[in-house]
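So the structure is just underneath, and the comments pick up after that.
All protein chains but one are shown at their positions in the complex.
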Amino acid sequence: MTAAALALEHIRLTYRGRTKPALDDVSLHVGVGECVGVVGESGSGKSSLAAVALGLETAQSGDVFLHGKKLSPHVRRRTPAQLNALQIVFQDPAASLDPTWPVWRSVTEGLALRGAARPAGLRATAEALLAEMAMSGAFLDRKPHELSGGQRQRVALARALAVKPDVLVLDEPTSALDVSVQAQVLDLLLDVQERRGLSLVMISHDLDVVRHLCTRIAVMRDGRVVEAGSADEIFSDPKQDYTRALVGAAARLSIRR
Amino acid sequence: MRRPPFVLYAGAAIVAALGACALLAPWIAPYPPNAVDSGMAFAPPSATHWAGADGLGRDVFSRIVHGARPSLLSAVGIVAIGLGGGALIGALAALIGGATEQIVMRVTEIVMALPGLVIALALTAALGPSLVNLTLALGVLSIPFYVRLVRGETLTLRERGFVKAARAMGAGPLWLAVRHIAPNLAPVLAVYGTMGLSGAVLAASALSFVGLGAQPPMAEWGALIFDGSQTLLTEWWVAVFPGIAVALSALGFNLLGDGLRDWLDPRGDA
Partner (left out) sequence: MSAPLLQVADLRVAFRSGQSWSHAVDGVSFDIARGEILGCVGESGSGKSATATALLGLLPPRAARVSADALVFDGRDMTRLSEKEWLSLRGREVAFAPQDPMSALNPIMRIGRHMRLIQPRIAPREAHAAAASALQRMGFADPETILRAYPFQLSGGQRQRALLAMALLAKPKLLIADEPTTALDVTVQAQILDLIESTARADGLSVLFITHNLGVAQRLCDRLIVMRTGTIVESGATSEILSAPQHAYTRALLAALPGAAPPRTRLTQRAAP
């Protein structure tokens, strides 16, 4: 069996001052080129899982592996190559970009952090990345408040892709968007994934979105993975009561034709 | 951007007038600040001496105008030390976290629990009375206020997506503090810094009043008030007019700060 692109093993995380764990023995495996969905309602721990994978929160126990190699739990102790390989796009389009930075600086922040190139070179790189996001060079000098929500999410995606990651964690990337804009971003994600051979972790409360993108799904509740399996199994033959309730509620709220 | 509020203009006008005095005192003041004219000792306000003259016959208005420079410079120095030091320490404490943050915050709380003006008094007395030492003492003692302010604001910013994304790409505390936190806090710091100037003018005058700041014959507002304080009931103008200068500058900085806050506050923008 080949090593997973990203593997989380037996993660336990309790935030300081809390007694209830945010993550309670959670494991997750993401194969190379695979898209794995993590679904759950608020407080299920799905965003904490992303923070632990990225090293932004330090779990009390458990390990994170990237292509079979163990990563430090602290983001500051990871090597530049490890940092580049694992990137994230956050939910809130309003907060995901620094309001004082022009687009080109946001997009190339990762490259600037590695001490790369002068502004001219960075701008050219930013322009190429924006083009991949179907955005013109006219946006390079715009500030986030001059962009729509969908455009901001494209810029945030371009920023993550700038450092050429293998694994991309998407934390509710389309939750705040209108359906038609969400459709554009989902299409873009699929294009980018196929073109770059990315592995994706899609964290979302929206079961329709996860089902659309992902082949495997983990259902979380109260800091635990209650059920994991192929997307078909989870939706057509859920084993756990909670999964059944969740899938049932979602089905009643999504369109039937 | 919205239209600046009226108080901003009012504050800016007062501060600009005071700034002009500080920069252009020799051209604005009708007399040199230390020109003694014994014939005019304790002359009341008149057409020739708008604010009267002191016991040595020096023109009070000219001394107030010349006093703007040391008074405002020390206030600016105090805020620069307090805000600069406090912002750096506060931002880094919040971004580094852990034991560092705990130690910084405990020290901050201890310093804030001390009576600031009294400690500044003792510190300046120990260092030797001078305007520079006074500025240093008051500046350092105001650091904790800004540490607390900036740490709180930084903790909020730390949870924003762009800071987390930068951390995920390997950005360290210094990168975050300088490139992300500082520009985002600039409006808030401008407001608090401006308001801090008003307190600094008052504190500096107070210490100069008790003789720990500007030394004679330097014209400084606190020292001028002290000069006039012995004869306050008879020759009131010697103390009252410098007092008005102190009050006016405190008011000016407060208005400017209020106006800036209303104008820049990002929470006011929809």
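By written order: A and B. Residues from 1 in each chain.
By our rule, a contact is a pair of C-beta atoms (placed from the backbone, for glycine too) under 8 Å apart; a residue touches a chain by one contact, two chains touch by 3 or more.
Remember, it's a predicted structure, so these values are computed and weren't measured experimentally.
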item	value
Touched by the hidden chain, restricted to displayed chains	A
Touch with the omitted chain, as defined above, among A:Leu71, A:Leu86, A:Leu170 or A:Leu213	A:Leu213
Interface with the unshown chain - residue positions in chain A	41-42, 178-184, 186-187, 190, 205-209, 211-213, 231, 245-246, 248-250, 252-257
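Note that in this section only the chains that are shown with their structure count from here on.
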item	value
Intercentroid distance (Cα basis), chain B paired with chain A, Å	47
Residue ranges of chain B touching chain A (in the complex, touch as defined)	160-162, 164-172, 175, 180, 183-184, 186, 266
Complex contact set, residues of chain A against chain B	51, 54-56, 75-76, 78, 80, 83-84, 86-92, 95-101, 106, 109-110, 113-114, 156, 159-160, 163
